[in-house]
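Here the complex is missing a single protein chain, while all its other protein chains stay put.
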Amino acid sequence: MQTVSLDNVIVSDKPEGLEGAGFFATSLEKVVGLARKNSIWPLPFATSCCGIEFMATMGAHYDLARFGSERLSFSPRQADLLMVMGTIAKKMGPVLRQVYEQMAEPRWVLSVGACACSGGIFDTYSVLQGIDRIIPVDVYVPGCPPRPEQIIEGIMNIQRLVESESLRRRNSPAYKAMLNNYGIE
Amino acid sequence: MDQAHLNDYFPIVMMFIVASGFVVVTMVATHLLGPKRNTKTKLEAFESGIASKGNARVPFNIKYFLVAILFVLFDVEVIFMYPWAVLFKELGMAGFVEMVLFIAFLLVGFLYIIKRGALKWE
Partner (left out) sequence: MESNKAELIEKIIDALKEKYEDQVLGIDSPYEFLTVSLKQEKIVEIIRYLYDHPDTRFRFLTTLCGIHYPDQNAIAVMYQLHNMVTNQRIRLKIFLPEDNPVTPTITPIFSGANWMERETYDFYGVVFQGHPNLKRILNVEEMIMFPMRKEFPLEDQVREDKSDKMFGR
């Protein structure tokens, strides 16, 4: 068993700022970004097999909770990250869109699995060929199903996006234009 | 033992002001200063993504209200018993008799409730 010494402990980087005896001053955006990225509360929109892989990711072995996603919420009002895991049928499309629209900003979308990214192997009349036909997606995790390590890599990419998101993004015209592209107000 | 001065209670008042002030200021300030973006769909009631129909307010059975209101009444009675319990020795026999009369009045009310079947659940 490895003894814990300070050489094999990974300490995360602190943001740039002014440091002194007993204080650390940095910009508000960086602090907020740091706080947000380590406490992302996901909404698991699990429909199929990728949902089972997500259950494995949330289990003790691949613990997703250590990234701050301790509390899952099935209500979009209290969630930051919409994780779409599984095949979305065309009948489910409006439901997914409504759930996305009812999330409060700041919100991100993670599309897990081949079916959510592009329809997967189900190239048929009833399956939506990728959720990015109806909602904007931030990170895609390919795989059928992706292993928990890959899902965690997806979450870490989301964390990178969260850290660098501007505080006023939701009121910016670029954000509005992007949503208008999808027909969302 | 000294008489308790009003000044001695000042720290409690201060703590109360700080605690409630913190809550009020953070809630009000975040509501006023926080960025918001409300759209029509976002404000609709959440019904797992499907369109919600109708009003959620439906009339419900009155027995829930009766149980709650009777609890409040008898709870207030118990609250009156607390200071009596603290000063039991000082109040002596007179206090005891007064208290027994008080409880007797409320007991008559309680018997009336039971006879009328206000607490019958079905």
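Going in written order, the chains are labelled A and B, and every chain counts its residues from 1.
Here is the rule we go by: a contact is a pair of C-beta atoms (placed from the backbone, for glycine too) under 8 Å apart; a residue touches a chain by one contact, two chains touch by 3 or more.
Note that the structure is a prediction, hence the values are computed from the model and not measured.
The chain not shown here makes contact, within the complete complex, with A.
Interface note: of A:126, A:166 or A:180, the residue touching the hidden chain in the full complex is A:126.
Contact between chain A and the absent chain runs through residues 90-91, 119, 123-127, 129.
Note that only the chains that are shown with their structure count from here on.
Distance between chain centres (mean CA atoms), chain A to chain B: 41 Å.
Listing the residues of chain B that touch chain A in their complex gives 35, 37, 39-42, 44, 46, 48-51.
Residues 75-77, 94-99, 101-105, 167-168, 170-171, 184-185 of chain A are the ones touching chain B in the complex.
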